[in-house]
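Take a look at the following structure, please.
Shown here is a partial selection of chains from the complex, left in place.
Letters A and B mark the chains as written, and numbering starts fresh at 1 in each.
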């Protein structure tokens, strides 16, 4: 593993600050979260106003909330938004009133087979209200009583906020890193994404020379990304060579690489090469439309080469979209490793150039260039580097990229970097 | 299985009428057989006159026969054509005479290792005569006696008869269905073919909308098809997208799909997809020149994408080309299933269009189109259809056909028909 310019503890400190904020696809909780993350990554924010058409969609009203709770017939305050912001159905309209249990019940959401968990429920496009409650707590309610309901929310014209940043490289070809910011207090399926992206940005800054331009997008899922694509999609379609939706990457489950639609593309070649040589357990799954914002980036009109590297993936762990996806579910050491995995995959893309031999007729005479030790024992560790040097020169015909060349010896492209640099210095190799 | 507009009993009744007729590659037995089958399928008949050149071949003389038998030295009538028309070598020239056993013997054909079977022998292109006899009966003949031989046949200028029909569809692209009519009383390797074709025609008529034009060819094997191709081959080469030689499809052995020469073509994709999802036992074998009229359709000059779906295949069952390939060898229930299999394969071709998403930038907002239920439980059976809808839209990039899209979820293309129709109605999808 590379040494990264930050620690697990730093990630944890940002996690703790972001955790209690009630985020949604719009509103001040979202804005506050962006402000905190901007300390790490200088995202530019753009507000898309309510009612704006973005492709097939329209920006919805902005939602803000200050309080919400239920008072039971016995006077107990339950489903208190200020205790756990999952208690309120996200985007609930304002409401105050007294209801008999029978009338309240259709507004209560629970998960019978996870009796301790509060579910996470939203209603962005249908104006209604509701509360989420654990099955166990639901059983304690008086079925004959009258409950007082208070929801102090606003659903009004406003905007949704989208963050993005373009980090320029030597070429206009782009690698996209995208994550979403819109879930209230959830750990693996939300905060791991923005946190890993923000710290990955710091790691990328530390790379001295970047061939690719990096585009970072942090936006409310679906509507935020559709809004962003309505501005930048055409440009991204022209320039994007690969990228990832960063999500569900915060626990220590084995890595999962979800491919883009082009399962034999540049992204897939580089990512699978890097993962294989990292010697961590991982699996590869094909693109499927269920998931996150890859469904926007990979929609037929864009079809960008965007995949995703996750840990415990959406829909595949029982804590998903419940109050059990919390700090104890994730690991900040695991996030450090996740960031490094993303970094290594990106470096594989950076390194996967096509070398061309400039002395292509017969083998070059290496002795006269001081590229060979004057004598070498068969077991000398430098022997492998000499073999790699001749191997690289021989295959540098402009038809093979560095990963293909390295894989012919079942090696990682990273083991050829020093040799490649030397051969370029000696004018034996150029980059196509 | 689909419900077909006919019963096994109807097929059996036609079988019983066709069975006793002595067919050959020409003659009145052939014409009578066509007349009966025309009750089911309105084939147009064309007569190709003796002597006409058809590609590398020439139409032979027409053969008719009314009687043939042998009288043994003890006065017994054997090898009686009117008892079993296999007794006479098909295309035997007229002959009457008395011969010693030794002179008769070279004209007798038998199968030693199937001692009860009368073989089926022809001599279309060498003018001779002969009788077919079971090994057991042959043993009873008096090797020192004189036998009287009577063959009342005619081999004279005339014609061979070819039946065909073009059933027009929405496009000029054609699917070919071809079978042969020329064998005397044989069940699996002859009558199953014409019968399944004639009834399949009725099933196809029942399909409300057919994209493809269907060409039916029923002809004497080899020479009949070569004659037909000399008229229509160029047209068929231009229009044919797939098709089948229907033969050996009358018993209940597992299905065999014999591919055309292009083992990765449209025909193969659709047929193998349909067979796989029908969940019947089947195997796939590559094109081989041994077989039936696919050797003409797939000859280098035409190379049409024509395969074959059979049950017990020519050369692969011991009753083949003997008197044991009779009614007790076949099953009319099995023929019903065979017809349905052909129908399902054809429907897979009809359904395998390429969809194009008309709202391709980001996912379309389905909620506003009433394409989603307002709420849905995770285990709702409609969940699968919703998943299929998003899946189809996402892959409708004009690069994937419906089979490829369905197979990504290991599903049958038939499960997407209602969704596809809905999305076309909503102008979310068009057909390429």
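Operating definition for what follows: a contact is a pair of C-beta atoms (placed from the backbone, for glycine too) under 8 Å apart; a residue touches a chain by one contact, two chains touch by 3 or more.
Everything quoted here is computed from the prediction, not taken from an experiment.
Each protein chain is a copy of one sequence, and the assembly as a whole in this entry counts 3 such copies (shown in place: 2).
The rule is short, and it goes like this: only the chains that are shown with their structure count from here on.
Averaged Cα coordinates give chain A a centre that lies 56 Å from the centre of chain B.
Within the complex formed with chain A, the residues of chain B that make contact are 356-357, 359-365, 367, 374, 387, 390-391, 393-398, 408.
If you check the complex, the residues on chain A that touch chain B are 54-57, 125-126, 222, 225-226, 229-230, 233, 261, 286, 288-290, 295-296, 298-303.
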